[in-house]
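Note that this complex is displayed minus one protein chain, with the remaining chains in position.
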Amino acid sequence: MSQVSLSPFPFRPSPPFPAFKDVSSDRQGLIQGLTEPLGMVYAPLMQAYGTAIVAGVSAGQGGKEIQGTPVFDMVEQAIAAVGSIQISVIFVPPYAVLDAALEAMAAGIRHLILITEGVPPLDMVHLLRRSEATETLVVGPSCPGIIVPGKILLGTHPPDLYAPGSIGLVSRSGSLTYEVAQELTQGGFGQSIAVSIGGDRIPGSSFQQWLQILEEDDQTEAIVLVGEIGGESEEMAARYIAEAIDKPVVAYVAGRTTPKGQLIGHAGAIISARMAGMGADVGTMTSKVTAFKRAKIPLAKSPSEIPLLLKRVMKA
Amino acid sequence: MSQVSLSPFPFRPSPPFPAFKDVSSDRQGLIQGLTEPLGMVYAPLMQAYGTAIVAGVSAGQGGKEIQGTPVFDMVEQAIAAVGSIQISVIFVPPYAVLDAALEAMAAGIRHLILITEGVPPLDMVHLLRRSEATETLVVGPSCPGIIVPGKILLGTHPPDLYAPGSIGLVSRSGSLTYEVAQELTQGGFGQSIAVSIGGDRIPGSSFQQWLQILEEDDQTEAIVLVGEIGGESEEMAARYIAEAIDKPVVAYVAGRTTPKGQLIGHAGAIISARMAGMGADVGTMTSKVTAFKRAKIPLAKSPSEIPLLLKRVMKA
Amino acid sequence: MDLLEYQAKDLFRQMGIPVLPSQQIAQPRDLKGLKIPYPVVLKSQVYKGGRGKVGGIKFVENTIDAVAAAQAIFRLPIMGAYPEVLLAETKYDADREFYLAIVLDTSTRRPLLLGSQYGGVDVEAKLEHMQQVIVDQEFSLFYARRLAIKMGLTGELLEAVSAIIAKMYSLFVQQDLNLIEINPLAIGADGHLMALDGKVVIDDAALGRHADLAALVATTPQPVENPREVYSEQLKRVQLNGHIGVLCNGAGLTMATLDLIQSAKGKSACFVDLGGEYRHPCPPSTLQERLEQGLDLILQDKSVRVILINLLGSIISNPQVAEVIASYLSRRNRNWRLPPMVVRLVGDRLEEASALLAQANVPVVPSLDDAIAKCVILAQAKSA
Partner (left out) sequence: MDLLEYQAKDLFRQMGIPVLPSQQIAQPRDLKGLKIPYPVVLKSQVYKGGRGKVGGIKFVENTIDAVAAAQAIFRLPIMGAYPEVLLAETKYDADREFYLAIVLDTSTRRPLLLGSQYGGVDVEAKLEHMQQVIVDQEFSLFYARRLAIKMGLTGELLEAVSAIIAKMYSLFVQQDLNLIEINPLAIGADGHLMALDGKVVIDDAALGRHADLAALVATTPQPVENPREVYSEQLKRVQLNGHIGVLCNGAGLTMATLDLIQSAKGKSACFVDLGGEYRHPCPPSTLQERLEQGLDLILQDKSVRVILINLLGSIISNPQVAEVIASYLSRRNRNWRLPPMVVRLVGDRLEEASALLAQANVPVVPSLDDAIAKCVILAQAKSA
C-alpha cells in the first residue's frame, strides 16, 4: 500500500472566504426552503442581524411574500428578479437538499450553507462531485452555518452569544459551538468567524478546509477547534495543523465519558481507518487526544478552560 | 422562445490540435482493445505508418504481446510501464466504450479516437459530460479516425489513398472520405489533416469544432467538408463557416437520390429541429443545399468535381 | 425501434406515470370479456400517427357498439398499416391537454426536455408555445421545474408536471430511449394528471443490454420502413427501379455512388451496403462472407442487368477482394450466366487484383466516374 493513495483527497481550493465578511459590498443571500418551518423562523433573524437575504425559493410557492421577502419557484427566477446572488442558505427537506444545491450551483451560486439534518450520505457524495467541479464552498449539512459576529449571519447561530473579535472558531457541533462561543465572549475573546461544518459523516467542508481559510484570514489571530468523539475528523485536523497552520490553535473535544455503546464501527470502516494509518482506536478520545498531543496543540478540559489556554498560546 | 436558448451548446475549446502533427516529439499512442479483431488488424498498420503506438490495453489479457506491442490490463499500468501517453485509439466492444474512455480520461489522456460502431447514444452523452469537464478531444464513435498524411495514422484510413499537402478534409462518412481523399490526391491536392467525426447521432466532436481546428492550423490552406443527408450537422456547419471561417471551403453532400424511406424522423426530433429555426425539412438534401448556398459555399456535384472547385476557390 | 401505445403505457405504469385502466383487444369478441366499465375508448395500435383523424379511435357506450367499432378499426388501415391489436381504455374527460417529450438533441449532444401547454392533435400548429430545456449535466429535478416554469405553470401543477417529467427522464435513461413523448398529458377538472397517449422509441444500438425490452419488441410485428427491402443475415437489399445492381461498403459511399449513377443518366436496380469496418466483432473473414452474401442478394434481383462493385479501403487487400469475387463467379457461372460486372478498386496491388479478375472477364476500373460510365453503357446495351 503506497502512502500516496492514502493521503487525504485533495480538496479543490475554496473560493476566497473574505467575500462573506465584506458585508458592505453587494453580496446577496438567498434562502432555499424559505416557506419551510425553519426557513420562516431563521430568515427574519438573519435579516435582523444585517444579512442581505433578498429572496426565497420554494417550488410551487412562487409569487408569495414571507415577511416582506419575495418567494420564487426557482433560483434563476430569483436572480432575474433581484440581481446576482452569491450565497444560498438551504432549509429544504433532507431528500430535496441535493436538488436544491445542484440548482443553486447551476445558477452560479458558489457558497452553499446546508442547514437540514438527515441528508443521505450518497446524496452528499453526488453534491460534492459537483461542488468540487464548480469550486463551490459547501458548509453543512446538519449545522448552524456561519456567523461573522457583528456583520453577517448565515444560519442559525444565536447571535447574542457571539461578539466581534479575532478568534476563528471551527466546530462540528451545533449547540456546543454556542457554548464555546459564549465562553470566549465571556472571557473577552470576540470571534472573527465561527463556523460549524456539521456532524454528518460526509460533510460539505472539512476541518482542514476551514483551518486553511482561518489561517489566511487577516482578522483571525488564533483558532479554536471544537471536536467530538467518533469519526476521524479531529485526527486529520491535528495532522493538518501540525503541517500547515502557523497561527496558535486551541482544541477541545467532547465525549470523554460517553458510553462505549454510542460509538459504532463496522468492519469495513474500521479496516479503512486502520489502513489510513490511524490505528484501530480511531474515533476514540484516546486516539484524538494522542493526535492533538503529537501535533503539540493544547487541549482544553472544559469550554471554560479555552479562554485560559488562548491567553497562554497568544502570548507565546 | 428566446434565441439565446436555441444557440448551439458552446463546445469547450479543444486541446491544441498541432500535438497530433508534431510526430517528432514524444507523443505516444495507445490502443484500447488491442486484442479485439479490428485492433489486431489496424495496430500494425498504424505502426507501419510511423505512429508511435507503444502499448495496448485489454482487461484480462495483461502480460501478452501482440506483434511486439505489450498488452496491459489497465491504461494506468501501460503508462507506468511505457511512460506518458497522449492519445488512445479505442476498438473495444460498443458497450465497453464508455468505460474505456472514462478510464483513459482518468489516466490523463486527452485525445480519444473511438472507432467502434454501435455505442448507445446515452453512453456518449455521459462520455461527453466528462470529456468537456476534462477538456478532452473525442473523435468518433463509428469512424475511421484521423490521418495526417505522411506523418501519423490514428484509425483505419487506408493510407495509400492519401498524400501530404494543404487541404483539410472533414467528413462524417467512412469510405466516402477515402473516395474524396483519393480524388484530391489524384487531382494534385495533398491533405494537411483528414478526419471523420463519425456518422452517429451523438458524435464526440462536431464539424464546427474541426472547422475551427482547421482554420487555426498553419498547414491547412483550404477545407473540404463532406456530408450526407440526414441530421442537421451540415446545416449547422454551413452557418458556422459563414460566421467564423475565413479559409476557402468546398462542400460535397451525398444522398441526393436516396429513397425517402431511409430518412427517419420522430415527432419530438422534428419539433426540436423546427424550433431550432432550421425548418421542417432539416436533414433533406434541399435543406442542406440551401444552407450551403446561403453561406456562399461552393457545392461539388461529385467527388471528382471537388478538385476543380478547390482550384477555383483557392485562386480567388 | 418504436413501441406500440399499450407497450409504452406498460412502461409508464411501471415508472408510476399515471395511465388509465385499459385492456388489449386482439379480436372484436374479446370485448365481451371487458373488465373496464363503459364508456370506453377503442384505439388502433399501429406505429403510424394521425389515426384519430382517419377513424382509428372510437368512443363506445356498450358492448354491441364496441364490437361493431372494433370490427371497423381492425379493417381500417392507418397510412397503410392494419392493427394487430386494439387498446380499450376508460374514457377520460380532459380539462386541458399538455405536451411533454424528451429527445436526444444532436446539436447540443444532450437530452432535451420539450413541453407545451398546448398539446393534443394541435401541437404542431401551436409550435410557438413549445418550450425546451437542455439537460447539460446529470439530471436533477430542477431541470424538470425549469421546463414546467417555461411552460407557464405555477403552484401545484408546476410540482405535479415536474414530477412526471422526472419519471419520464428516469425511463429515458434506464431504458436507453431515443424518444419518450406524452401527448396529450390530460389535466382533469380536479387537477389530476393522466397520460392519455404515449410514444416510446428505443435506441436500437442499446437494445442488446435491455433483455426485457428486447423480449417485448420480439413479441410484436415490427413496422417495415420500406416494404421493398430484403434481408440476408444482417445485410439488406434496398430495391429501386433501374437495372444496375450496386454493392458498396459504407453508407456515404453507397449514397454517393447512387447519386453518380443518376447523374450519368443511369438507373440503379437495387443496392446492398456491406457496412463500415467498425462493427464489432469484425474479423477479416467476415467481410469476405458479407461480400458473397451481398452478391447473392443482388443476383436474386432479376431486374439487375449490370453489377457495380465499389469497395474502398476495406479491411482486406485488393487482391483478396478480387479473389473472393473471382472464386464466387467461377462457382456461380458453372450453373448459369451471370450479368456483366464492373469492379471499382483503388490503392495498393491493383495490378494483381486486375489480373485475377481479368481471368473472369471482369474489368477493374480505378476511377469511380469511369466505372459508372461503363455500367451505364452496359445496362443500355443489354436493354437495347
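Think of it as A, B and C in the order they're written, each chain with its own count starting at 1.
Throughout what follows, a residue touches a chain if its C-beta (ideal position, glycine included) is under 8 Å from a C-beta of that chain, and two chains touch if they have at least 3 such contacts.
Because the structure is predicted, anything quoted here is derived from the model rather than measured.
The chain not shown here makes contact, within the complete complex, with A, B. Considering A:Gln47, A:Thr69, A:Ser173 or A:Ser287, the position touching the chain not shown turns out to be A:Ser173 (whole complex).
Among A:Val71, A:Leu161, A:Ala222 or A:Ala238, only A:Leu161 touches the chain that is left out of the view. Touch with the chain that is not drawn comes from one residue among A:Gln32, A:Gln86 or A:Ser142, which is A:Ser142. Of the listed residues A:Gly50, A:Gly63, A:Gly83 or A:Gly118, the one in contact with the hidden chain in the full complex is A:Gly118. Considering A:Ala100, A:Leu128, A:Val249 or A:Ile297, the position touching the chain not shown turns out to be A:Leu128 (whole complex). The chain not shown here touches chain A at positions 1, 5-6, 8-9, 36-38, 41, 91, 93-95, 115-125, 128-129, 141-144, 156-158, 160-161, 171-179, 182, 199, 201-203, 206, 226, 228-229, 231-233, 236, 254-259, 261-262, 264, 266-269, 271-272, 274-276, 301-304.
Residues 59-63, 73-77, 96, 98-100, 102-103, 106, 126, 130 are the ones on chain B that touch the missing chain.
Throughout what follows, only the chains that are shown with their structure count from here on.
Taken chain by chain, the contacts run in an open path, each chain touching the next and the two ends left apart. Of all the chains, the one whose CA centre sits at the greatest distance from that of chain B is A.
Legend note: the chain whose CA centroid lies nearest the centroid of all displayed protein CA atoms is B. Rounded to a whole number, the gap between the C-alpha centres of chain A and chain C is 54 angstrom. Rounded to a whole number, the gap between the C-alpha centres of chain A and chain B is 47 angstrom.
Chain B and chain C have CA centres that are 25 Å apart.
The set of chain C residues touching two or more other chains comprises 137-138.
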